[in-house]
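Here the complex is missing a single protein chain, while all its other protein chains stay put.
Let's turn to chain A:
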Amino acid sequence: MNHVDEIKIDQPALSFEKSPESDEEHRKRLEIEELIAQSEHHNIPLNTLQKLALTPYGLVNDNLRRILWPQLAGVDVNTLERAPTLGELQNHPEYNQVVLDVNRSLKRFPPGIPYEQRIALQDQLTVLILRVIKKYPNLRYYQGYHDVAVTFLLVAGEEVAYAIMEQLSTTHFSECMQETMEATQRRLMFIWPVVNFENPELYQFLQRSTVGTLFALPWYLTWFGHSLNSYKAVVRLYDYFLASKMYTPIFVTAAILLHRSSEIFKEDCDMASVHCLLSRLPEDLPFEDLLQTSSMLYDKYSLTVIEKEVEVLILKEKEQRIAEEKMLLERRKKLTRSASTNRSYSIGHWLPNLLKSRSLLVTTAVSIVVGVCAYYYKNQYLAPGIS
């Protein structure tokens, strides 16, 4: 099947455009290259490496990422296992779902990549994903996991990508890989206290719109890989998240909401309008600034405090839901009551007719009885006299 000549793409194609290196990027690249050159086996101390990844421009380019991402993720590249073949994994119960998603991941591959090469990479992607979930049967594949895996595959190659995914699946993404998405849904609510602390007006607006947190679900599940249209932005964010604590995407999400507040206030305050606005990330988000805001927010608010706030919020939502259900039930009751009044009204309408027909019946019956009696009386008593 030729995928290239189809008509139109829903999402804009992922831009792999290489922009010329800025002065700051150049400076940072030289700094990192020097550190690598000085270090033994290219190993930079973890603290230094994390700092490089968190600060502006991250690890700068994919050549450096290829060397440093495994280190950041805590993966030893000297003890990599050989990948099994696709054939060995075809019987896995998730095989069909994974293939279905991998086949729909074309957007994530550089345009103009030779067909054979892309197919080979897609097969590697399928193997990589199935290997992880086969090794950890308690971890469940979700749609979006393939967006994370493809990012590592394209930068670091099949075997390193597998080792990184194995590491992340048992840490950062383990919650998302639970049997249901309930824990993830709850985690996404961590956005609200952070927004509320920073901009109560924005928080009130978003709550009033009842937008929920689903606009951020693909961001959280894929580290924004599914939703961004610039390859450069995706890998930059991956530098940041690899060097960060778990749940950091929550703080990046909060930073984005805070950054877009004036735009949000201009929108109609209803669920659909706000969801629509939020779920589409603008092309020109100043990610370096947003990441600094995110780090600041992470340091400022403890997860324990946020969690407590979330518990209150969940309780409030539950009460509201119960109240709504009660209202609905009462409204329904009222409707049935008015319907039954209608019914008795119609019975009242119907009754006179019934009475009419009954009286007709009675009259007929009485006249028959009278007739029979008269006949009997006549035969019994009058007949002899007459005859």
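Operating definition for what follows: contacts are C-beta pairs under 8 Å (C-beta built on N, C-alpha and C of every residue); 3 or more make two chains touch, one makes a residue touch a chain; residues count from 1.
Please note the rule applied: contacts and distances are computed from a predicted model.
Hidden from the displayed complex is a chain whose UniProt protein name, among "Blast:Ras-related protein Rab-10", "Urease accessory protein UreF", "Exosome complex component RRP43" or "DNA replication licensing factor MCM4", is "Blast:Ras-related protein Rab-10".
Residue in contact with the omitted chain (choice from A:His92, A:Lys232, A:Arg260 or A:His275): A:His275. Within the full complex, the residue among A:Arg66, A:His92, A:Lys107 or A:His259 touching the omitted chain is A:Lys107.
Contact with the chain that does not appear here is found for just one residue of A:Asn61, A:Gln185 or A:Ser261, A:Gln185.
Across A:Gly144, A:Pro193 or A:Pro249, the residue that sits in touch with the chain not pictured is A:Gly144. Taking the whole complex into account, chain A touches the unshown chain at residues 1, 3, 6-11, 97, 100-101, 104-107, 140, 142-144, 146, 179-182, 185, 214, 217-218, 221-222, 226, 268, 270, 272, 275-276, 279.
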